[in-house]
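Here the complex is missing one protein chain, while the rest keep their positions.
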Amino acid sequence: MTSLVEALRLAAWQEMERDPRVWVLGEDVARGGLFGQYRGFLDRFGPDRVVSTPISESVIMGAGLGAALVGTRPIIEMRIFDFVMCAMDELVNQIAKIRYMFGGQARPSLVVRMPHGNWRNSAAQHSQVLEAWFTHLPGVVVVAPSTPADAAGLLVAAIRSDDPVLFFDPKNLFGLEGEVPSVIEPIAFGTAARRRSGTSLTIVSWSALMPAVEEAAASLEARGITAEVLDLRSLWPWDEAAVLASAKRTGRLLVAHEAVQAGGFGAEIVARVAEAVPRIRVARCGMPRVPLPFSPPLEEAIKVTPAKIIAAAERLLAQ
Amino acid sequence: MTSLVEALRLAAWQEMERDPRVWVLGEDVARGGLFGQYRGFLDRFGPDRVVSTPISESVIMGAGLGAALVGTRPIIEMRIFDFVMCAMDELVNQIAKIRYMFGGQARPSLVVRMPHGNWRNSAAQHSQVLEAWFTHLPGVVVVAPSTPADAAGLLVAAIRSDDPVLFFDPKNLFGLEGEVPSVIEPIAFGTAARRRSGTSLTIVSWSALMPAVEEAAASLEARGITAEVLDLRSLWPWDEAAVLASAKRTGRLLVAHEAVQAGGFGAEIVARVAEAVPRIRVARCGMPRVPLPFSPPLEEAIKVTPAKIIAAAERLLAQ
Amino acid sequence: MPQTNAAHLRALHRSMCRIRAFEETALAAHKAGEIPGPLHVSIGQEGVAAGVCLNLRRDDRITSNHRGHGHALAKGAGVAGMMEELFGRAGGHCGGKGGSMHIADFSVGMLGANGVVAGGIPIAVGAAQGLKLLGQDSIAVCFFGDGAINRGPFLEGLNWAALYRLPVLFVCEDNQVAAFTRAQDVTAGPGVAARSESLGVPATTVDGNDVLAVDAATARLVAEVRGGAGPRLLQAMTYRHTGHTSTDPAAWRAADEVAAAKAGEPIARFEARLVAEGIATAAELAAVRAEAEAEMAQARQNALAAPWPDLATAYSDVLGS
Partner (left out) sequence: MPQTNAAHLRALHRSMCRIRAFEETALAAHKAGEIPGPLHVSIGQEGVAAGVCLNLRRDDRITSNHRGHGHALAKGAGVAGMMEELFGRAGGHCGGKGGSMHIADFSVGMLGANGVVAGGIPIAVGAAQGLKLLGQDSIAVCFFGDGAINRGPFLEGLNWAALYRLPVLFVCEDNQVAAFTRAQDVTAGPGVAARSESLGVPATTVDGNDVLAVDAATARLVAEVRGGAGPRLLQAMTYRHTGHTSTDPAAWRAADEVAAAKAGEPIARFEARLVAEGIATAAELAAVRAEAEAEMAQARQNALAAPWPDLATAYSDVLGS
C-alpha cells in the first residue's frame, strides 16, 4: 500500500527519470516540498532540475511558461492552491492563451500542481476550492484525482501531455493508502471511474469529496438505495458520455463537490444533463457561499459531509 | 439622451459630491480615465480624491482595500477587466474574505470597476468575460448592467453599499444612449428588469449581450414566437424568484451570455431552475470554450449573435 | 540610560516577556492538541514587535503577516481574545473564524495578520493613504518578513508609498529564513535596504535582538513619518528560534547556529542591561516573567473552557448586515 502523496512522488520521479526535459520549480522543492512530494529529488536530479525558488509566484508560474516555450517540460509547484491567486496573469492571460494567440506556434507543455481544498482547519486563505473557474477558462486541462493510483496515472499523463495541465492535488487525501503499480501508466483525461453500481440514482463527484460520497453511498445501500457512483477524475475534459448514460439509466442525478455550490462545476454537469435528458431529476450538494471558517465546529457545519449527501439524495429520491 | 459611459460618469460624480469619503484610484483617472468615465473629476475633486496611479494593479486593488478599512469609500478603477488577473490575491484572498475572517470587525466598503467583454477586436487578453467566477466567490456582490439608467443607478447603489461590489462596466455598450434621471437613485441589487413579455419561452441575459437578445426576441416575435426577456442586472445576488416565476409560466428557459458557455453563470441559472421546476425545458447559448481571436471574421464566428440566440430558441421550442 | 524613561524600558521588557510567554503557551497548547490549524510563533523575535509597537499610538494602524501574535500583543490586542481565537472559540477577536493566521483586533488598530506572504503590504499602504485623505495624523506600520521582499507587492507598495509621501513605516523582520529556505539562497543583490532606497524609501537597519536599538530607530522613524516626511523602512535583523510552524523541527539548521542565536536572544540580553544599569533587579525581572507566564497560562485555561461559536455565525459576516 502506498499513500497518495507518495504515489505522486513516485509518478514525478518516474517521469523525471524518463525524460531529461522534465524539471520542477517551486518554493522549498529542493527540500522535498511542503508535503514531501519531492523527497529525494534534489540528490537524484540535481539543483538545475529541482529548483527551490524565492516566494515569487508570478515568476514561478511565468518562468515555467517561458521554459516550456524553449522546449523543457516544467512541473510548476504552487505549494498551496490559494497562492495561485498571486500568479493569475501568468496562468490566465499567458499560459492558457499563448498557443491560441500565436496561432499554434507555441505549445506550453507544462503541469501546474496546486494542492487544494479543505485541510486541517487552515481557514479561508489556505482551503479554497476554485477548480470550477478553470473549467470555464479556455486553453487548460483540469485534473482532480481522488486515489493514489489515479493520482499517479493522471500525473504521468499530465507530464506527458503537450497541453497545459492544471493538476489539483487533493491535499486532504495525501495520507490515503492504495495500490500503485511499479510502472505507472498514464490515465487518459476525460474518463470517469465507476466506484459503485446502482439503480436508484447517480452520484457524480471527484477529488477530496470521494470518500464522503462512498461513505454516503454505503449507508444508503444499507437501506436498499443503490447509487451509481462516478468519480470524474478530470473536470476538463470531463466524461459527459458516462454521466449521461448513467443518469439516463437511473433517472436521477446528484452532483456533490467540496466547492461552494453556487457556480461550482456541479452547475455545469447538471445543466448539461438537464439540457440533454428531458424529465431527468437533478440535485447538487456543495458548500454554502461563505469563506471557510477556522473554528472546527464552524468548518464542520458548512463542509459537505456524508450526512448532507445522504439528505440530498433522499430529497432527490422523494421528488 | 445620455451615453452609458456618460451615465456612469454622472453617477460617480453625484456620489463624490454627496460623500467626501468617496474617491477614485486607477491608471490615468486624473486624465479622465481610458473611456472618459472620470472626465473633469480632477478639476472638481482634486488630486487626493482622483488618484492617477502607477501600473501597479496589486496595490491599486490592495490600497483600495486598506483605505476602505480606515473609513474611506474607494472606487477602484481597473481600466480593463483582464488586468484584474494582476490583482487576484488582493481581490480573492483579501477583499472577499477580510470581513468574514475577522469576524465582522472589518467591512470593506468599496467598488471595483472592471470594464469587460468583447470590444473592437482587442483579442484574447482584452476581451475576457469571467463574471461567473465571482458568483462562485463568497464575499462579493456582482453587478452587470446593460442600459445607461441601470448602469447609473447600480453604480450609485454600489458606491453606497457597505459590501465589496464588483462592477462589470459593459465596455462594448459605452456608446449606447438612453434616458438618465437628473438625480440618480440607487437600484437594488438582485432585481431583474423585464425587457419584454411573452409566453413561448423565457430568455435570461445581462450586460453587453442584451441588445443581441432583444434583437433576437424581436425577430422571433415577427414569427409569432413571443419571448419573456429578463435582464438580470446583477449576478450576485440574482433575481431567482423572477426567473423561476417566468420559467414556470413559459415552461422553457434559455440563458444567453457573452461568456464561454461551459462553466458560465448560465449553468448556475439552468441548474437552479432544473432543480426547482420539474419537467422544465432548458438551454444555454454562450461562446465555445476558446480564447477570443483577433481576426474579425473569426471573432464573429465564435461570438454569441442574434442568429445563434434565435437558433437556440428554436431548438428549445422544438423539444 | 536616563531614569526618566525607566517606565518605558520596563514596558519594553514586559511586552517582550508577554510575547514570549504567549508563544510558548500557544506552542504547548498546539502540541497538546488544544489549538487546531497551523501555528507560527515568533520566539526570539520579540524585540522587533515590542520595540516598534511601543512607539505607536492606539490610533496608529498595523498590518502583520502569518507570524503575527507578537505584533498584535505589542499593539495592545487583548490576550483573552487572542488565545480564544487560536482555540477557535466564540470569544476570539474574530469569533473563531480566523485563527492564528488571521488574528486581528481593530479596536487597537491591529488590521490583521495575513496568510499570504506580502499580503499586508498593499493594505498598509492603502490604510496610510486613507488616513491621509481623512486628514488624520495617525500612521500605518507594515510588518513583513525577509521572504516578502521577493514578491511583487513589495516593489509596488514601496514605490506607491514614496510617490504619494504616505505615512507608512515598513518593518522588515529579517530572520534570514523563509519557511525551509535561507534568505541568502533566494535573495539577489544587497538586500531589502538597498531595494527600499531604490524605490525612494529611506531605509535603516538595526539589530532586531537589541530592543533598545529597535526602540530608538522606531522613535525617530515614526516621528519622521508622522511629520509628513513620507514612508520609511526599518530592517530588523533577528532569528527564528523554532521551526517555521509548530510542527516543523527545522532539523536542517546546524545545532551550533541555533545555539548561538539563542545565546543572543533579546530578553536575556535586555535584562542583563537593565540590571547592569540599575533600572531593575534580577528578582523584579523574574517576577515580570512569572507574571506574564501566569497571565498566559490563565488565558489558555480560559480558552480551553470557553464556549465554541454559535453555528449560526458560520453563515454571518459574508454580505449584507
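List of remarks:
The chains carry the letters A, B and C, assigned in the order they are written, with residues numbered from 1 in each.
Quick note on the criterion: a contact is a pair of C-beta atoms (placed from the backbone, for glycine too) under 8 Å apart; a residue touches a chain by one contact, two chains touch by 3 or more.
All figures in this text were calculated on a predicted structure; none of them were measured in a lab.
In the full complex, the chain left out of view touches A, B, C. Taking the complete complex into account, A:Arg99 is the one of A:Arg31, A:Arg79 or A:Arg99 that touches the chain left out.
Listed residues C:Gly68, C:Gly109, C:Gly152 or C:Gly208: the one in touch with the omitted chain is C:Gly152. Within the set A:Gln37, A:Ser56 or A:Asn172, the residue that contacts the chain not displayed is A:Ser56.
Chain C residues in contact with the hidden partner, per the touch definition given at the top, are 150-156, 158-160, 162-163, 186-190, 194-195, 197-201. One chain of the complex is left out; on chain A, the residues touching it are 21, 23, 48-49, 51, 53-54, 56, 58-59, 61-72, 74, 89-90, 93-94, 98-106, 138-141, 162-163, 237.
Residue-level contact of chain B with the missing chain is found at 27-28, 31, 34, 52-58, 82-83, 85-86, 120-126, 288-291, 293-299, 301-302.
Everything below uses one rule, namely that only the chains that are shown with their structure count from here on.
Think of each touching pair as a link: the shortest run of links from chain A to chain B has 1 of them. The most distant chain from chain A, with centres taken as the mean of CA atoms, is C.
As a whole-number value, the distance joining the C-alpha centres of chain B and chain C reads 40 Å. Centroid to centroid, with C-alpha atoms defining each point, chain A and chain C lie 36 Å apart. Among the residues of chain B, those in touch with two or more other chains are 89, 93, 100-101, 138-139. Counting partner chains per residue, chain C shows two or more touched chains at residues 92, 94-98, 102, 114-116, 152, 313, 318.
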